[in-house]
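Only one protein chain is missing from this complex, and each of the others stays in its spot.
Naming follows writing order (A, B and C), and every chain is counted from residue 1.
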Amino acid sequence: MNKKLQIIEDHESSVRSYVRSFPAVFTKARGYRIWDEDGNEYIDFFAGAGALNYGHNEPAMKKKLVDYILDDGITHSLDKATDAKVEFIDKFNEVIMKPRNMDYKIMFPGPTGTNTVESALKIARKMTGRTDIVSFTNGFHGMTIGSLAVTGNSMKRKGAGIPLSHTVTMPYDNFVNDEKDTLDYFERFLEDNGSGVAIPAAVIFETVQGEGGINAASIEWMQRLERICREWGIMLIVDDVQAGVGRTGTFFSFEPAGIKPDVVCLSKSIGGYGLPLAITLIKPEFDKWKPGEHNGTFRGNNMAFVTATESLTYWEDPEFEKSVQAKAATVTDFLTNMIEKYPEMQGRLKGRGLMQGIASDVEGFSEKVAEHAFERYMIMETAGGHDEVFKLFPPINIDEEGLQAGLEIIELSIQDALKSMNLKKEAVTN
Amino acid sequence: MNKKLQIIEDHESSVRSYVRSFPAVFTKARGYRIWDEDGNEYIDFFAGAGALNYGHNEPAMKKKLVDYILDDGITHSLDKATDAKVEFIDKFNEVIMKPRNMDYKIMFPGPTGTNTVESALKIARKMTGRTDIVSFTNGFHGMTIGSLAVTGNSMKRKGAGIPLSHTVTMPYDNFVNDEKDTLDYFERFLEDNGSGVAIPAAVIFETVQGEGGINAASIEWMQRLERICREWGIMLIVDDVQAGVGRTGTFFSFEPAGIKPDVVCLSKSIGGYGLPLAITLIKPEFDKWKPGEHNGTFRGNNMAFVTATESLTYWEDPEFEKSVQAKAATVTDFLTNMIEKYPEMQGRLKGRGLMQGIASDVEGFSEKVAEHAFERYMIMETAGGHDEVFKLFPPINIDEEGLQAGLEIIELSIQDALKSMNLKKEAVTN
Amino acid sequence: MNKKLQIIEDHESSVRSYVRSFPAVFTKARGYRIWDEDGNEYIDFFAGAGALNYGHNEPAMKKKLVDYILDDGITHSLDKATDAKVEFIDKFNEVIMKPRNMDYKIMFPGPTGTNTVESALKIARKMTGRTDIVSFTNGFHGMTIGSLAVTGNSMKRKGAGIPLSHTVTMPYDNFVNDEKDTLDYFERFLEDNGSGVAIPAAVIFETVQGEGGINAASIEWMQRLERICREWGIMLIVDDVQAGVGRTGTFFSFEPAGIKPDVVCLSKSIGGYGLPLAITLIKPEFDKWKPGEHNGTFRGNNMAFVTATESLTYWEDPEFEKSVQAKAATVTDFLTNMIEKYPEMQGRLKGRGLMQGIASDVEGFSEKVAEHAFERYMIMETAGGHDEVFKLFPPINIDEEGLQAGLEIIELSIQDALKSMNLKKEAVTN
Partner (left out) sequence: MNKKLQIIEDHESSVRSYVRSFPAVFTKARGYRIWDEDGNEYIDFFAGAGALNYGHNEPAMKKKLVDYILDDGITHSLDKATDAKVEFIDKFNEVIMKPRNMDYKIMFPGPTGTNTVESALKIARKMTGRTDIVSFTNGFHGMTIGSLAVTGNSMKRKGAGIPLSHTVTMPYDNFVNDEKDTLDYFERFLEDNGSGVAIPAAVIFETVQGEGGINAASIEWMQRLERICREWGIMLIVDDVQAGVGRTGTFFSFEPAGIKPDVVCLSKSIGGYGLPLAITLIKPEFDKWKPGEHNGTFRGNNMAFVTATESLTYWEDPEFEKSVQAKAATVTDFLTNMIEKYPEMQGRLKGRGLMQGIASDVEGFSEKVAEHAFERYMIMETAGGHDEVFKLFPPINIDEEGLQAGLEIIELSIQDALKSMNLKKEAVTN
């Protein structure tokens, strides 16, 4: 084994995961490209699981960041005021909030997705005086006990070592089958006072479930969910950690549905450059925290503020969203074509925006596609309870050339997988 | 109000705290000094609550960091292998683990203190098949539900909005009174099978309780606690997030006790430069995680690896620890002198190493000292359930000049507080 | 107010309930008849909510009981062996178990329904090592915390004062609407490992939900539920406290479905005479209790053993079940006729066996029927989350005369209710 990988093998905990699927030592990266220590160049359609929506080491952010550091800008400040923080707040408000007629207070919890979720659950329980949170099948919200309790994955849940409580899982859109609106169930549970399910403090959901299998809720489903919440006085939390910050084609993933969540969780790409940052947006009427009631050492990561502020520049240009949506359409066309062209993989299109993939009903197929892609120097991940989906997460600012190069490798990898799994005897010609 | 502070007032959540005690907008920092937008220079005896043990923007780390960024080093990689990560693991092993005869696997949970604690609790529950964790009065371990359940502070606990369970609180050293060894109590609960307290999965404790009032456990107490854990097959977790990385005069705060925890939690200053990073050290026999059983987007913060690696250079020089201990002795002498010189404040010496302070039995006094210090351009925090302690957290690499300058302001602030609270009519002359 | 009712008003807790609906002081009873202190004779179609299936003070049991007492038979023995206990065990085995090819161990928990349920949940958790129990909407299993956690009623649940956990509620047959088999939903939660619902230790259900609204599960639904449990290794518990002991026309209510529960809970009429008794039937392979692991002062109520043993004599005669079923058919015909004859009450037939009733969609109507029935000296109860069902619970050994007398009063009470609620202008003539 490579000497550096050996060091990891010898000293890093067995909990490590991606280094197992992608056994290389990476050294440099830029945009959608990443290089390993041997100089191999990879196309990255993983994008840090949504933390690198602007690609690696985006030049404008990089410049601002280096200048800030050279200038001895504040690095760590807990939640004291700094120039970098004020600028972020101000620009976030001007560029993101105001044009969308959104009025939210910005909370800085610890700089991770699970921390924004934990803060959201806390404020919902505090404001309603209720304990239960409704989450959905195949939702993924984090690994700390509060967030894990609203996460569906059974392996992760068992990792808690304790029963997870104060939560109720309801079926996500299309969970049971295609015919039935799963919100009928939820509503019955609410309206029947013998249902055993109390009116919850909040509902938390992802508009597209990234880890759970790139499941996209329909616009109508989201709208009905909001109506139900309003009717019963339940707070509505959107966990936009993975689907937000442009991943689905709009800054917030819920914009097409026109809903107004009471709390929005953002992390991953909100820092712009891949630096840890998370924010929790809370409607002013619900922002009743006591000072310090939820705190954390790294709740102010100033370097991330600097790059986050710069990243918002993308959103000043109305063409940006359109370009992302155009690329999403390209991906949809491509995947639809793949499904038709390779019926042996029994594929179904999943997802929305630049968060799409194919669920293959052939056991093990999607994992094979990802493996072959890695052999072809592309980084791509699988999702879903049985890794039945291979998913495309290119940077949302990827150029046409990069996108096409990636799609090409994906088709070749599908062909590889069909071959290696003996799903197609003849070579594919196209 | 200052325009920038107004932006914070208008848009940041009411949960913000330090900006209330230190109402200035900070722009630059170096070592123990920090400047606000008006050019005022402050002495920082807060050190990011222990996240800035090497001071602000330490030059050697800064250089490495800027070079890394300019060179397009990997910023975000989840837990894929990167040069920066391998170097950190290797150097941590060589400089810290080996010389101390320590053999631990390194886990990278999310980059915050609460995340390393959550991972520690999980692995202890998984390895023992038990659910309960014993923590101690006035312990502070984090804000996510798992960590909050082992945190003592009632205001923070209520913030959960749900009952916190699967934990039992035992009295910390000297909690009840000075006469009684509180571990007698713990041991009785273990040995009596009718005690209502099950043998726990683990005990988690801080050697010095930073948030809880700078309470330092005695060496003997820690040693007995370890013996009890061994006797009953209970895993021993040291949360060294605040007291570790040199804060008490040795790299790990538990070194003087000679104990060998099964799990050690590190965060705050482990990144060196104030960047988010956390690691969980686990004895190899307990490192039975499944791949990905605990994960997180920012578990590999490469920039923090770069600065963390550089920060370990300090520890290659055996003189470094001695210098920290010498400064700690200076602080002890100073505080002892203050207590004697100003009996009106009814002070008691608290803490250990560069984590010391004075608990004043005069209600409100310690807060007054911190307020007056801020007027004199020093940043200093209080601790304890009623903010009854003012605490000195200078960078551990502070020079003699900086230390003396800080101590001088503290004495003046004590005098100010005595005056403003009318505890002493006559002006103090010294 | 009556002097005796005044004593209750003055000294009994406000938690009292039936004395409010039936404000009389009762003194004597026999069979389906009960008398108050003023000598008024009532027909009892309530039967102690299922605790008096053989009517009040059944003569054969009464004789045995008096002889036993006069003879200084053991009254209280904890779980020491007594003649009375051995005889009950023996006869229960001979008359009930053997002819039905059932092989179960008999456990004597405390002498109440909630106690047998608590013991059933414990043994299921112990045997599977899992924590969760699946119960169903509108299930009712008891008031102690373990049983209450599997009970649906929101008012009762709130009474706990703590969040109830380690349970998941699934929709009972026909809960959502008539079209959909609710077990599709349950099965999806089991088979999807991202559903957030762990494989439970056990499923607990009533074949007919007495308190929840006289909801009867279909035979097919019960059979499918059993198959699901077998497939997933989930223990199946039938709570037959109310529906058992002949109430639905067979000794056990689940006999028509041909299912073999792993655990069966019996109480109410198992003692025969209305004396406190409960038993838990456990398949031998699951009876792995340690001695005394679940105990209780009154787990051997010898007087109840005496009457219970005598009550089993009814079941020695194969005609007995048939007679109950014939009476059930009479009730079905009667209620069907009522629904057709009085469409203004918008009635729907509910239940099975001698556990039937009418759910009226007219708010408050069913309560009115019960009130008017009381004015006509009949005792009858309502059920369901909004008391929307009036239910007929005559003794199962009632004679034809008594049954007809009761049905007559019910029709008159329906007429009264229609009048008093102005649902029908004209007087009803029939």
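Note that a contact is a pair of C-beta atoms (placed from the backbone, for glycine too) under 8 Å apart; a residue touches a chain by one contact, two chains touch by 3 or more.
Keep in mind that what you see is a predicted model, and the values were worked out from it rather than measured.
**Q** Sort through C:126, C:386 or C:419 and give me the one touching the missing partner chain.
**A** Checking the options C:126, C:386 or C:419, the one contacting the hidden chain is C:126.
**Q** For the chain that's not shown, point to the residue among C:184, C:287, C:321 or C:408 touching it.
**A** C:287
**Q** May I ask which residue of C:29, C:60 or C:349 touches the chain that does not appear here?
**A** C:29
**Q** Considering the complete complex, identify which of C:143, C:199 or C:219 is in touch with the unshown chain.
**A** Residue touching the absent chain, from the options given: C:143.
**Q** For chain B, enumerate the residues touching the unshown chain of the complex.
**A** Chain B touches the chain not shown through residues 131-132, 135-139, 150-155, 157-158, 163, 165-169, 171, 175-177, 180, 184-185, 188-189, 192-198, 212-213, 384-386.
**Q** Against the chain that's been left off, what residues of chain A make contact? List them.
**A** 162-163
**Q** What does the interface between chain C and the hidden chain look like in terms of residue numbers?
**A** 4-5, 7-8, 11-20, 22-30, 34, 37, 48-52, 56-57, 62, 65-66, 69-83, 85-86, 89-90, 93, 105-115, 118-119, 121-122, 124-126, 131, 142-147, 149, 155-156, 159-163, 165-166, 201, 241, 267-268, 273-276, 280, 282, 287-298, 301, 303
By definition in this document, only the chains that are shown with their structure count from here on.
**Q** From the C-alpha centre of chain A to that of chain B, how far is it in Å?
**A** 31
**Q** Measuring centre to centre with CA averages, how many angstrom lie between chain B and chain C?
**A** 59
**Q** Provide the list of chain B residues touching at least two other chains, using ranges where the numbers run on.
**A** 162-163 - these are the residues of chain B that touch more than one other chain.
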